[in-house]
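A single protein chain has been removed from this complex, and every other one stays in its place.
Now for chain A:
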(Lines give C-alpha, C1' and ligand atoms only; values in the text may rest on other atoms or scores of the structure.)
Protein backbone atom coordinates (compact mmCIF):
# COMPACT_ATOMS: atom_id res chain seq x y z
CA UNK A 1 0.00 0.00 0.00
CA UNK A 2 2.86 2.36 -0.73
CA UNK A 3 1.87 5.83 -1.68
CA UNK A 4 5.00 6.42 -3.66
CA UNK A 5 4.20 8.35 -6.79
CA UNK A 6 7.16 6.95 -8.64
CA UNK A 7 5.91 3.36 -8.62
CA UNK A 8 3.21 3.38 -11.25
CA UNK A 9 3.20 -0.31 -12.01
CA UNK A 10 3.62 -1.38 -8.45
CA UNK A 11 2.85 -5.05 -8.08
CA UNK A 12 0.17 -5.43 -5.42
CA UNK A 13 1.19 -7.46 -2.41
CA UNK A 14 -0.84 -8.16 0.63
CA UNK A 15 -0.11 -5.59 3.32
CA UNK A 16 2.77 -6.59 5.55
CA UNK A 17 2.34 -7.15 9.22
CA UNK A 18 3.68 -3.74 10.12
CA UNK A 19 1.27 -2.15 7.74
CA UNK A 20 -1.54 -4.22 9.16
CA UNK A 21 -0.66 -2.90 12.59
CA UNK A 22 -0.76 0.61 11.28
CA UNK A 23 -4.12 -0.02 9.69
CA UNK A 24 -5.38 -1.58 12.88
CA UNK A 25 -4.15 1.35 14.96
CA UNK A 26 -5.75 3.78 12.59
CA UNK A 27 -9.05 1.94 12.74
CA UNK A 28 -8.98 1.94 16.52
CA UNK A 29 -8.27 5.61 16.50
CA UNK A 30 -11.21 6.20 14.21
CA UNK A 31 -13.39 4.16 16.51
CA UNK A 32 -12.26 6.23 19.45
CA UNK A 33 -13.02 9.40 17.56
CA UNK A 34 -16.52 8.18 16.70
CA UNK A 35 -17.20 7.20 20.27
CA UNK A 36 -16.05 10.56 21.58
CA UNK A 37 -18.13 12.36 19.00
CA UNK A 38 -21.16 10.34 20.00
CA UNK A 39 -20.61 11.27 23.65
CA UNK A 40 -20.32 14.93 22.84
CA UNK A 41 -23.42 14.86 20.66
CA UNK A 42 -25.37 13.41 23.55
CA UNK A 43 -24.03 16.16 25.79
CA UNK A 44 -25.61 18.75 23.53
CA UNK A 45 -22.80 19.65 21.16
CA UNK A 46 -23.75 20.49 17.62
CA UNK A 47 -22.27 18.59 14.70
CA UNK A 48 -21.17 21.12 12.10
CA UNK A 49 -20.92 20.70 8.38
CA UNK A 50 -17.24 21.63 8.39
CA UNK A 51 -14.09 19.66 8.94
CA UNK A 52 -10.96 20.39 10.86
CA UNK A 53 -8.16 21.76 8.70
CA UNK A 54 -5.50 19.73 10.40
CA UNK A 55 -6.89 16.25 10.60
CA UNK A 56 -10.12 16.28 8.60
CA UNK A 57 -12.38 15.24 11.45
CA UNK A 58 -15.87 16.70 11.60
CA UNK A 59 -16.04 19.68 13.94
CA UNK A 60 -18.34 19.99 16.91
CA UNK A 61 -19.64 23.19 18.42
CA UNK A 62 -20.57 23.69 22.03
CA UNK A 63 -23.28 25.93 23.39
CA UNK A 64 -20.89 28.85 23.67
CA UNK A 65 -20.33 28.74 19.90
CA UNK A 66 -16.81 27.45 20.31
CA UNK A 67 -15.63 24.92 17.76
CA UNK A 68 -14.03 21.74 18.96
CA UNK A 69 -12.11 19.07 17.11
CA UNK A 70 -12.18 15.75 18.89
CA UNK A 71 -9.05 14.26 17.45
CA UNK A 72 -6.80 17.28 17.65
CA UNK A 73 -7.76 18.49 21.04
CA UNK A 74 -8.47 15.37 22.90
CA UNK A 75 -6.87 12.32 21.43
CA UNK A 76 -3.11 12.24 21.40
CA UNK A 77 -1.74 12.20 17.91
CA UNK A 78 -0.26 9.04 16.50
CA UNK A 79 3.27 9.78 17.57
CA UNK A 80 2.71 11.85 20.66
CA UNK A 81 2.57 9.09 23.16
CA UNK A 82 5.99 7.85 22.26
CA UNK A 83 7.54 11.27 22.30
CA UNK A 84 9.62 11.69 25.44
CA UNK A 85 9.66 15.46 25.12
CA UNK A 86 5.92 15.65 25.72
CA UNK A 87 5.09 12.60 27.71
CA UNK A 88 6.65 12.06 31.10
CA UNK A 89 6.12 8.32 30.97
CA UNK A 90 7.88 7.96 27.67
CA UNK A 91 10.67 10.15 28.97
CA UNK A 92 11.14 8.03 32.04
CA UNK A 93 11.14 4.84 30.01
CA UNK A 94 13.70 6.28 27.66
CA UNK A 95 15.86 7.30 30.62
CA UNK A 96 15.73 3.78 31.95
CA UNK A 97 16.66 2.42 28.56
CA UNK A 98 19.61 4.72 28.40
CA UNK A 99 20.83 3.73 31.83
CA UNK A 100 20.69 0.11 30.82
CA UNK A 101 22.56 0.87 27.65
CA UNK A 102 25.20 2.87 29.56
CA UNK A 103 26.25 -0.35 31.25
CA UNK A 104 26.76 -2.02 27.89
CA UNK A 105 29.83 -1.24 25.67
CA UNK A 106 30.49 2.30 24.51
CA UNK A 107 29.81 2.05 20.74
CA UNK A 108 26.17 1.54 21.52
CA UNK A 109 26.08 4.91 23.23
CA UNK A 110 26.63 6.86 20.10
CA UNK A 111 23.59 5.59 18.23
CA UNK A 112 21.49 6.15 21.34
CA UNK A 113 22.73 9.66 21.71
CA UNK A 114 21.86 10.26 18.14
CA UNK A 115 18.36 9.38 19.14
CA UNK A 116 18.32 12.17 21.66
CA UNK A 117 18.64 15.07 19.29
CA UNK A 118 16.34 13.39 16.77
CA UNK A 119 13.67 13.11 19.40
CA UNK A 120 14.13 16.73 20.29
CA UNK A 121 13.93 17.60 16.63
CA UNK A 122 10.80 15.52 16.31
CA UNK A 123 9.12 17.66 18.92
CA UNK A 124 8.95 20.50 16.43
CA UNK A 125 6.45 18.81 14.17
CA UNK A 126 4.07 17.67 16.91
CA UNK A 127 0.85 19.70 17.15
CA UNK A 128 -0.33 21.51 20.24
CA UNK A 129 -0.94 19.13 23.14
CA UNK A 130 -4.27 19.35 24.90
CA UNK A 131 -4.75 22.26 27.28
CA UNK A 132 -4.95 20.30 30.47
CA UNK A 133 -1.74 18.48 29.68
CA UNK A 134 0.59 18.86 32.60
CA UNK A 135 3.27 21.34 31.76
CA UNK A 136 5.19 20.45 34.84
CA UNK A 137 5.33 16.82 33.83
CA UNK A 138 6.54 17.78 30.41
CA UNK A 139 9.20 20.02 31.80
CA UNK A 140 10.16 17.41 34.32
CA UNK A 141 10.34 14.91 31.52
CA UNK A 142 12.61 17.08 29.54
CA UNK A 143 14.74 17.84 32.54
CA UNK A 144 15.04 14.22 33.53
CA UNK A 145 15.87 13.25 30.00
CA UNK A 146 18.85 15.37 29.35
CA UNK A 147 20.99 15.34 32.51
CA UNK A 148 21.50 11.56 32.51
CA UNK A 149 22.23 11.63 28.83
CA UNK A 150 24.67 14.48 28.74
CA UNK A 151 27.02 13.73 31.66
CA UNK A 152 27.79 10.32 30.24
CA UNK A 153 29.59 11.91 27.34
CA UNK A 154 31.45 15.07 26.87
CA UNK A 155 30.36 17.87 24.64
CA UNK A 156 32.42 16.84 21.59
CA UNK A 157 30.63 13.51 21.59
CA UNK A 158 27.33 15.27 21.26
CA UNK A 159 28.55 17.22 18.29
CA UNK A 160 29.89 14.08 16.65
CA UNK A 161 26.55 12.47 17.34
CA UNK A 162 24.80 15.40 15.77
CA UNK A 163 26.95 15.36 12.73
CA UNK A 164 25.91 11.92 11.39
CA UNK A 165 22.23 12.81 11.72
CA UNK A 166 22.60 15.64 9.30
CA UNK A 167 21.86 14.40 5.82
CA UNK A 168 24.40 15.02 3.04
CA UNK A 169 24.18 18.56 1.87
CA UNK A 170 22.92 19.11 -1.65
CA UNK A 171 25.44 21.07 -3.70
CA UNK A 172 22.74 23.15 -5.31
CA UNK A 173 22.44 26.37 -3.34
CA UNK A 174 26.07 27.19 -2.79
CA UNK A 175 25.39 30.78 -1.85
CA UNK A 176 23.21 29.68 0.97
CA UNK A 177 25.62 27.14 2.35
CA UNK A 178 28.14 29.33 4.16
CA UNK A 179 25.36 31.33 5.82
CA UNK A 180 23.71 28.17 7.00
CA UNK A 181 26.94 26.77 8.24
CA UNK A 182 27.65 29.86 10.23
CA UNK A 183 24.21 29.76 11.73
CA UNK A 184 24.67 26.13 12.63
CA UNK A 185 27.97 26.86 14.28
CA UNK A 186 26.45 29.62 16.35
CA UNK A 187 23.58 27.45 17.45
CA UNK A 188 25.88 24.60 18.29
CA UNK A 189 28.06 26.84 20.37
CA UNK A 190 25.05 28.02 22.28
CA UNK A 191 23.94 24.45 22.73
CA UNK A 192 27.32 23.48 24.09
CA UNK A 193 27.30 26.38 26.48
CA UNK A 194 23.84 25.51 27.65
CA UNK A 195 24.73 21.93 28.34
CA UNK A 196 27.77 22.88 30.37
CA UNK A 197 25.68 25.35 32.30
CA UNK A 198 23.07 22.72 32.87
CA UNK A 199 25.58 20.36 34.37
CA UNK A 200 26.58 22.85 36.97
CA UNK A 201 23.27 24.55 37.54
CA UNK A 202 22.00 24.28 41.11
CA UNK A 203 18.54 25.80 40.77
CA UNK A 204 15.48 24.14 39.32
CA UNK A 205 14.23 27.20 37.47
CA UNK A 206 17.55 27.72 35.77
CA UNK A 207 17.66 24.10 34.74
CA UNK A 208 14.23 24.32 33.24
CA UNK A 209 15.18 27.43 31.30
CA UNK A 210 18.37 25.86 30.08
CA UNK A 211 16.46 22.82 28.92
CA UNK A 212 14.08 24.98 26.97
CA UNK A 213 17.03 26.79 25.47
CA UNK A 214 18.47 23.48 24.38
CA UNK A 215 15.11 22.51 22.88
CA UNK A 216 14.92 25.72 20.89
CA UNK A 217 18.49 25.25 19.73
CA UNK A 218 17.53 21.85 18.51
CA UNK A 219 14.52 23.36 16.71
CA UNK A 220 16.73 25.86 14.98
CA UNK A 221 19.14 23.16 13.98
CA UNK A 222 16.33 21.21 12.45
CA UNK A 223 15.06 24.17 10.50
CA UNK A 224 18.55 24.83 9.26
CA UNK A 225 18.85 21.24 8.26
CA UNK A 226 15.60 21.47 6.31
CA UNK A 227 16.76 24.62 4.62
CA UNK A 228 19.93 23.05 3.50
CA UNK A 229 18.05 20.14 1.90
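The criterion applied here is as follows: contacts are C-beta pairs under 8 Å (C-beta built on N, C-alpha and C of every residue); 3 or more make two chains touch, one makes a residue touch a chain; residues count from 1.
Just so we're on the same page, contacts and distances are computed from a predicted model.
Undergrad: Please identify the absent chain by the protein name in its UniProt record; candidates are "Pyruvate dehydrogenase E1 component subunit beta", "Bardet-Biedl syndrome 10", "Adrenodoxin-like isoform X1" or "Gamma-secretase subunit APH-1".
TA: Going by its UniProt entry, the chain not pictured is "Bardet-Biedl syndrome 10".
Undergrad: Looking beyond the chains shown, say which of A:47, A:204 or A:227 touches the absent one.
TA: Reading the full complex, the residue touching the unseen chain is A:47.
Undergrad: Considering the whole complex rather than only what is displayed, give the residues of chain A touching the chain that is not shown.
TA: Per the touch rule, chain A residues meeting the hidden chain are 1-5, 7-8, 10, 12, 15, 23, 30-31, 33-35, 37-39, 41-42, 44-49, 51, 56-58.
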